[in-house]
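Quick one: structure below, then a few questions.
Heads up, one of the protein chains got dropped from this complex, but the rest are sitting where they should.
First chain written, first letter: the chains are A and B, and each begins at residue 1.
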Amino acid sequence: MVRSDTLLGALAVIAGLALLWASYFIPTSGFVTTLSAQFFPRVLAGVMAILGLLLLARPRSNTLKNSLAPLATARFAGFVLATALYLITFPHTDFRLGTALFLLAGIMLMGARKPLELVLVPVLGALGMWIVFRFGFTILLPVWI
Amino acid sequence: MDLSQFAQAALILASPSVWLWLIVGTALGMVFGAAPGLTATAGIAIATPLTFGFDFASSMALLLGLYCSGYFAGSIPAILINMPGAPGNAATSLDGHALARRGKADLALCLAVIGSAMGGFLSILVLAFAAPTLSSFALRFTSVEYAVFGMFGLTCIAAISRGSLVSGLLGAVLGMVLGLVGIDPVGGMERLTFGNFSLLTGIALLPALIAFFAITEVFAQAMAGQHGQELPRQEQAAPLAVFGLVLRRWWLVLKSGAIGIGIGLLPGTGPTIASWIAYGEAARGDPKVGSKDGSESGVLASEVANNAVTGAALVPLLTLGIPGDTVTAILIGAFLIQGIEVGPLFIATHGQLFMQILILLALANLAILVVGLGTRRWLPLLLRIPQRILVPLIVVFCAAGAFSVNNMSFDVLMILVLGFGGFVLMRLGMPMAPVVLGLVLGPIVERNLRDALTVHQMDWSVFVTRPISLAILCITLLVIGVTYWRSRSRSRPAT
């Protein structure tokens, strides 16, 4: 059984090494008369790798299957996909339209089935949220009209 | 304190417009504080131009009301849905939401209200009686002291790691690495931006907070689905009983208040650091703090400390003209509009205005009590919304909130990437709170360490030859030692 900590530790070691490598490409400035901009990244890279090795050496009992299996359901994947689509298209879509569509998909994936709910929540949610931000906080959300 | 001046200043209480703007300010603060992505700072920036036509007392009533309630209100969503409304309330969500999970949201809200008001009142006392003395204390803090102070702040990781120190430390390091991105504050060159111009700003705290707290929580709920974690029926709490509970913890209140005040005095810090350090300190005294069940002490410590920043941050502002946190930086403009230059002469030449500020701060904290305790009964109604509707609505709120931080479409992508990444790491056993703490403290440690060595020409000995720095270093080592010793003696019977 692969432990969760084994994966976490391996990720940490890899990330630490990657950071160390990346630190060599950080430009240094002629102003600086102190530790360079590369110093702190290298310290963190080292600490990260050491912590990763500690996790690899003494992993806790939780298994990888336990932690990641619940993520592999169709419903969860659907929800993540809907959220990702919503957030990626957010700046380019009319807020009221995008939000209504996302709310419809979101509550269906979360198990809403009543027709009234499927109509009211997206419409009222999208309009209400837009009114609150636009007029309450005077913040401009992306709109087409 | 000059009593005749005080009496004259108290005349502002007769003005209905002062009361009106105080209430408007408190209400706006509640909304700005509670909404993710919007903070008291944003609220005050928007409200300041409105005060152009106001008299001094009305202007301060609006802005100070907004300030105080804004620092409190982020605790409401922190407790109810584990989504801190502002960075200063992140520590509150750990125990506050754990209490809500046990049906004690009302108790946690009462604690937050009462704690915030108490922190506020403590800081007013300090502002009223010790402002000049304390401002000279603040002036003894240079980059050397800030650097070691930031390291001391990192000792809180032990308290918020929920049992696994190594993965907690790893989280904090991850947060600090995220804090590296952007323009290097010392040299002014880009760092780890990989050619992406949007990353020049760095990874801002507000989108990161939304990602690591709210979005990870949303994904956790989505994973559990409708059979998941509907919160249990909520119990009502009796405010008087909660008052008693708070008074029995008078030592914790004083300690957290002192931490908040001390940090408020220091320019360039703020409620976020104050609440984490107070929370970490509470956790050392009470093993229940930070546990799965949550503890009253954790909520209390964090909320007392973040509101204790308010009055204290006004100390350097009113005695030196130097802001103690981001809100007071904007207040300078509000003072100038009234034709007042804040600086060393302010209290001496504008004694009566100083008294007005004290009175208005006291009223603002009373308003938190009245409004907070008055509305808290309705707040848990939010939890009656079924999860299937609430969870997608939170996503919308997060997206709009992240977008509104800077009106940057990039921040919306950021919450997706950080939120999903954070959720996977959380499933693998990494706690999220240390990531946010690392993101706050990492840049403070790095910038001040490098600035200190610039000024002292690479002489590392300054960290032990300057007395305050040495003292903080000793305390840090002591805390680490005690934590280590306790964790050993606690784990021994188990093995």
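What we mean here is this: a residue touches a chain if its C-beta (ideal position, glycine included) is under 8 Å from a C-beta of that chain, and two chains touch if they have at least 3 such contacts.
Convention: contacts and distances are computed from a predicted model.
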{"item": "Name of the absent chain as recorded in UniProt (options \"NADH-quinone oxidoreductase subunit K\", \"Tripartite tricarboxylate transporter substrate binding protein\", \"Threonine/serine exporter\" or \"ABC transport system permease protein\")", "value": "\"Tripartite tricarboxylate transporter substrate binding protein\""}
{"item": "For the chain not depicted, the shown chains it touches", "value": "A, B"}
{"item": "Option touching the unshown chain, where B:Leu320, B:Leu369 or B:Val445 are the choices", "value": "B:Leu320"}
{"item": "Residue, one of B:Gly115, B:Gly187 or B:Gly225, that touches the chain absent here", "value": "B:Gly187"}
{"item": "From B:Leu200, B:Ala238, B:Leu254 or B:Cys474, residue that would touch the chain that is not displayed", "value": "B:Leu200"}
{"item": "Touch criterion as defined above, residue of B:Leu50, B:Ala128, B:Leu245 or B:Leu473 at the omitted chain", "value": "B:Leu50"}
{"item": "Residue numbers in chain A that touch the chain omitted from display", "value": "27, 29-31, 33, 134-135, 138, 140, 145"}
{"item": "Those residues of chain B which, in the complete complex, touch the missing chain", "value": "41-42, 44-45, 47-50, 52-53, 139-143, 182-183, 185-190, 195, 197-198, 200-202, 204, 267-268, 320-323, 326, 329-333, 336-337, 339, 341-346, 406-408, 451, 454-455, 457"}
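One rule holds for everything that comes next: only the chains that are shown with their structure count from here on.
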{"item": "Chain B - residues contacting chain A, complex", "value": "31-32, 35, 38, 46, 164, 166-167, 169-170, 173-174, 176-177, 180, 184, 186-192, 218-219, 222-223, 225-226, 386-389, 391-393, 395-397, 399-400, 403-404, 407, 409, 412-413, 415-416, 420, 424-425, 427-430, 442, 446, 449-451, 453-454, 457-458"}
{"item": "Residues of chain A that touch chain B when the two form their complex", "value": "4-5, 7-8, 11-12, 15, 19, 22, 26-29, 31-37, 39-41, 44, 47-48, 51-52, 54-55, 60, 62, 64, 67-68, 70-71, 73, 75-76, 79-80, 83-84, 86-88, 90-92, 95, 99, 102-103, 105-107, 109-112, 117, 121, 125-126, 129, 133, 136-142"}
